[in-house]
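The other protein chains are all here in position, but one chain of the complex has been omitted.
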Amino acid sequence: MVKVAIYPPNSLILADLIERKGHTPLVLQKQIRQKIKDPEIDSPPMNITEEDPIKGLKYAAIEVPSGVRGRMSIIGPLIDDAEAAIIVDGAPFGFGCIGCARTNELSIFLLRNRDIPVLELNYPTNQDETYVMVNEINEFIDSLEETGEE
Amino acid sequence: MSENLCPKVNMGNEDWDPDVITRMIILGPGARVSESEIVGEFHMLGLPLTIKNTCYGSMISGKKDDVLKAIEEIRKLDPPHIFTKERGFAPGDPRRCRGHRFGPREGFHQMEKEYTILGYVAEALENPKEVTVEEKKPVKVDDFKEIMNDYIEKNNL
Partner (left out) sequence: MVKIALVSCGTEYSGIQKEIEKAANKFGAEIILPEIDLDYIDEAYEKFGFSAQSSSLKLMIARAMAIVEGKSKPDAVFIATCFRCAEAALVRNEVRRFIQNNTRIPVVTYSFTERTKADELFIRMEALATTVTRRSILAREKQEGLTLGLDSGSTTTKAVLMENNQVIGTGWTSTKDIIESAQTAAAEAFSQTDYGWDDVDGIGTTGYGRFTMGQEFKAELIQEELSVNAKGAVYLADCQKGEATVLDIGGMDNKVITVNNGIPDNFTMGGICAGASGRFLDMTSRRLDVDITELGPLAVQGDWRKAMLNSYCIVFGIQDLVTTLAAGGSKADVAAAACHSVSEQVYEQQLQEIDIREPLIQVGGTSLISGLVEAVSETLGGIEVIVPEYSQHIGAVGAALLVSGMGYRQDDK
């Protein structure tokens, strides 16, 4: 079983395709769950406090806006855990954790620099392109298994 | 005083348990099962789960192992059309519930967009085939010149 980071990190399609093949998608929602289920913190809605942008300093300097560092404190650990990554360019983005273009640029850069297998794709705009995406993802995941078995 | 952004959280013990997870089950277009059949099937499994019917499919919540087992079973009903996604917040958590918050959830719009190609994904999963897509390239300078000159000539510019 390989831990695969995905970008966007909350993509339904990417997470689902990885899980179908028996691997673990590293998704944002798990990170969020950890935070919001901590009854010790009272900072709704996300339970993010002043401490989180400070934790984000591991990924971005103090001159970087607090919103980027706060987001990195959630996304960063997923990048650290990744054993492989699938990055989709031009995917529709939600507005929360991944609503900040600067955070997304930094996250993708860090994934590319992790020295792990990375698959980069374009988000499909029609049926044929969707076929290409699904095929490439499946092939990529199969190739991970082969490397894992060696 | 009303707290719309930061509502007080009043959840049960189970919802605070970090081992309790929530999954959304989304039915792609052309699914051979209905939302209510899915919910019925979840109930039939007899696992200790909280099951909720939603506009896009359903939402289940429970111990991680039970949830994953249930999903494995439910996928069997219609493998290519049943998709699943993690959800950070428990069902009805006031911190994310639209009813409490005036505004929509941040992730909702993205799911709406991804849903629009879910039919194609299901199709690709059900009937795998090799497809090549021609990569779009910028027009050649000579071609561009020709078109331009053509246009100038035709319009007496």
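Residue numbering begins at 1 within each chain, and the chains themselves are lettered A and B in the order written.
The working rule: contacts are C-beta pairs under 8 Å (C-beta built on N, C-alpha and C of every residue); 3 or more make two chains touch, one makes a residue touch a chain.
Everything numeric in this text was worked out from a predicted model, so none of it was measured.
Across the whole complex, the hidden chain's contacts among the shown chains comprise A, B.
Contact with the chain that does not appear here is found for just one residue of A:P9, A:P44 or A:G76, A:P44. Within the complete assembly, residues 1-6, 101-104, 109, 112-113 of chain B touch the chain that is not shown.
Think of the hidden chain as still there; on chain A it touches residues 43-46, 48-54, 63-71, 74, 93-102.
We take it that only the chains that are shown with their structure count from here on.
Taking the mean of the C-alpha atoms as each chain's centre, chain A and chain B sit 16 Å apart. Contact residues of chain B toward chain A in the complex are 5-9, 15-18, 21-22, 26, 75, 83-89, 93, 95-96, 101, 106-111, 113-115, 117-118, 120-121, 123-125, 128-133. Residues 8, 10-13, 15-17, 19-20, 27-34, 36-37, 39, 43-46, 92-99, 124, 126-135, 138 of chain A are the ones that touch chain B when the two sit in their complex.
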